[in-house]
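With one protein chain held back, the other chains of the complex are shown just where they sit.
And now, chain A:
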Amino acid sequence: MLLRKVIGAEVILGHKIFTRAKSSWDIVAGVCVERLPVITPPLNELQKKFKDFLWTVEIEKSLKSDHELRHENDKVQAELLKNESVDVDLDTVSKITAQDFEDSSSDELNQFKFADIVTEGDKKGIKSTPERCLQRHLVLVTHQKLGNDVKTILPQGLWKEGETLRQTAERILSEQCGTGLKVKFLSNAPCGFYKYKYPAEINGRLGAKVFFYYANYNDGEVDKKSKPNWLTRNELAELLPEKYNKTVQSFLIEETF
């Protein structure tokens, strides 16, 4: 029984290798360029509660700092000065009280302008810039001409003889998105696979097998001719065809907020 199973598997593998020679599928390399989040996502309820709990416990178990001691000292000195009953040694009264120092420090902090988490792209709803949704992952999609249709999917292109799939992916990216885009490919191996049939046979090919390569976005502008858009996970799910979207999301990290 077991022997028959083993032989069966071998036969199937042999058949696959045999049919490889006369394959009727186009080999296509697709590229998934992802811009990683720049800012930490917001804390949810439980995380906020636990953070506050940890901070109160830390204060409870700590010793008083120099600043606190100085503050207490100042209060004592102020009391003595008010009462004027005891001769106060002017040397021990600090020139700048701890409270003053604290106030001036918080003023300085308030005056410093941090950059906004909600960028211009967010406010205006522009999807073609990677400077949006700084807390989320963004994936690049472009217009692709497939036959007579133009679809918005991840950049992809046919594999040519004599190059590896990764080289194909790099070539496609530079052709379609321009050389200004700086990315980092993370592996020689593809990370996802999608198969689709052509509506009619073209050059004896039934359809195309797309092998996705993953790259991290570092810098640079995408060429406008391909009409790029940087989409979050939800937007991808809305825009892409269902099965395609499922394949793409299977090799991307899930977002938890």
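Basically, a contact is a pair of C-beta atoms (placed from the backbone, for glycine too) under 8 Å apart; a residue touches a chain by one contact, two chains touch by 3 or more; residues count from 1.
Note that contacts and distances are computed from a predicted model.
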item: Per UniProt record, name of the chain withheld from view ["Collectrin", "Large ribosomal subunit protein mL40", "Tectonin beta-propeller repeat-containing protein 1" or "b(0,+)-type amino acid transporter 1"]; value: "Large ribosomal subunit protein mL40"
item: Hidden partner chain, touching residue among A:E60, A:E108 or A:D219; value: A:E60
item: Hidden-chain contact residue, picked from the options A:I117, A:V150 or A:I202; value: A:I117
item: Those residues of chain A which, in the complete complex, touch the missing chain; value: 16-17, 20, 23, 25, 27, 36-40, 46, 49-50, 53, 60, 62-64, 69, 113-117, 119, 134, 159, 164-166, 185-193, 195, 209, 211-212, 216, 247, 250-254, 256
